[in-house]
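One protein chain is absent from this view; the other protein chains keep their places.
Showing chain A:
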Amino acid sequence: MIKIEKITKKFGDIIALSEISFKIEKGEFVFLTGPSGAGKTTLIKLLLVEYLPTFGEIEINGEKLSKVSKNKLYLWRRKIGVVFQDYKLFPDQTVLENVALPLQISKTPSAELNEKVDKILNLVGLSERAQLFPAQLSGGELQRASLARAVVTGPEILLADEPTGNLDPKTSAEMMELFKEINKKGTTILMATHNRGVVDSFKGRVIELDKGKLIRDEAEGEYQAKDQKSNIKSQKENKDA
């Protein structure tokens, strides 16, 4: 479980996040939405401990971030998989090497490593691209490789920062299917996106930020239902007019 309690993050005088609180239960799929500058990426980076909150506390499975020593941060990060908008793959390593990297980092025995990498490459449909380098892949394939690398260790939590930001609608939909499948296997997913299409097509919980404040936290399906109602209402108003 992820517990975020009254998190505030300031960069000098600029308040990036202001007293944000919410909980995410194990196995949930949560969208973090809002316009650019709303604080989505800041929140993701706080969860990855790229920097620390100015105030407030983050807790994962009962472990408080403020209690984690600097020297043990890497162990905290190993519990979390992360997918970036710009993939962040190593250009001089093949898909297979990129995907195997987190397992090498955690010193997984080679037989287990090979088995896990094969399995995950199968899942994301990149088995035949395993020996190619990132420069030889399409955008969708790059993001699938990035997703494979994020989940190959079987993390409890998967953070995705605008994973469909660079993809066309069809590839985005394919990526979302993969995220769904990974979520079904029990991985908690927090996905930052401002892609309405992605949010609408998937009945997940939606947390909306605006100017660093939490303005909406809708349970699974509520957001989409409300959205549908407001669409019908505006269509009616347009007709009446």
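Throughout what follows, a contact is a pair of C-beta atoms (placed from the backbone, for glycine too) under 8 Å apart; a residue touches a chain by one contact, two chains touch by 3 or more; residues count from 1.
Here is the rule we use: contacts and distances are computed from a predicted model.
A single chain of the complex does not appear, and UniProt lists its protein name as "Cell division protein FtsX", one of "Cell division protein FtsX", "TldD/PmbA family protein", "NADH-quinone oxidoreductase subunit H" or "PTS EIIA type-2 domain-containing protein".
Considering the full assembly, A:101 is the residue among A:1, A:15, A:68 or A:101 that touches the omitted chain. Of the listed positions A:6, A:64 or A:88, the one in contact with the omitted chain in the full complex is A:88. Chain A meets the missing chain through residues 48, 50, 70-71, 74-75, 77-78, 82, 88, 90, 92, 101-102, 105-106, 149, 153.
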